[in-house]
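One protein chain is absent from this view; the other protein chains keep their places.
On to chain A.
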Amino acid sequence: MSAAMTTIAATAAGPTGVASVQLLDLLCGGVLLTAVLILWRRELAAIVRLLALQGVFIAGLAALVAGAEGGVAGYLVALGVLALKTFVIPAVLRRVLADSGEARETEPLVNVAASLLAAALLTLLAYVVSQPLVALAPSAATRALPVGVAVVLLGFFVLVTRRRALSQVVGFLLLDNGITTTAFLAASGVPLVVELGVSLDVLLVVLVLQILAARMRTTFGGTDLDELNELRD
């Protein structure tokens, strides 16, 4: 923890100009908005579209941070994020969706209205707990840090409350997006190697989950996770 904090303090330069700060806030707002919208929508196809859109915002964020830092590697990272989060993963998810024939997230464990209320509370919590981090090195980028934390919490919330296997994947991806956002905002960009490793991991997890969902469907005829209740001693 303390090591991470010193990294932040040392490198919290980030974008400084008025226009780029406004752009940064806009992109962060987009990331948060898409996360909340994912909670709102129940059409799985729409959720995948929103996820792709969130990928665009994160890639933009990466590019903005790269522009402030200078150097080509940052732009490469942004390009990689864009490719992975906007095209590759949504494509995989669409394929799962087409195979499954389950178009909607039926009856989530917490209904949509309550989910949105919970999202508001979680975002509030994210802002509260991020205060000490922001106070370490106040700058435009770190002030937006709570957005990343909020997206992590929202992703976890999706994992807990949604039933379909695809929704679980979405929740997991939201978690990852939140962590990526936090990383870009806090550490002013991520080394290419690290981002490459993380991305490959995420891709692998999604592929495994895709296979798992297909297996569940052929075995149980559906992907409702609550039917898997033999998982106990």
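Just so it is clear, a residue touches a chain if its C-beta (ideal position, glycine included) is under 8 Å from a C-beta of that chain, and two chains touch if they have at least 3 such contacts; residues count from 1.
Keep this in mind: contacts and distances are computed from a predicted model.
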Choices "Methylmalonyl-CoA carboxyltransferase", "Dipeptide transport system permease protein DppC", "Oxidoreductase" or "Carbon-monoxide dehydrogenase small subunit" - which one is the UniProt name of the chain not shown: "Oxidoreductase"
Sole residue of A:Val129, A:Val194 or A:Leu207 that reaches the chain not shown, by the stated touch rule: A:Val129
Sole residue of A:Ala103, A:Leu117 or A:Val160 that reaches the chain not shown, by the stated touch rule: A:Val160
Missing-chain contacts mapped onto chain A: 109, 125, 128-129, 131-132, 153, 156-157, 159-161, 163, 225-226, 228-233
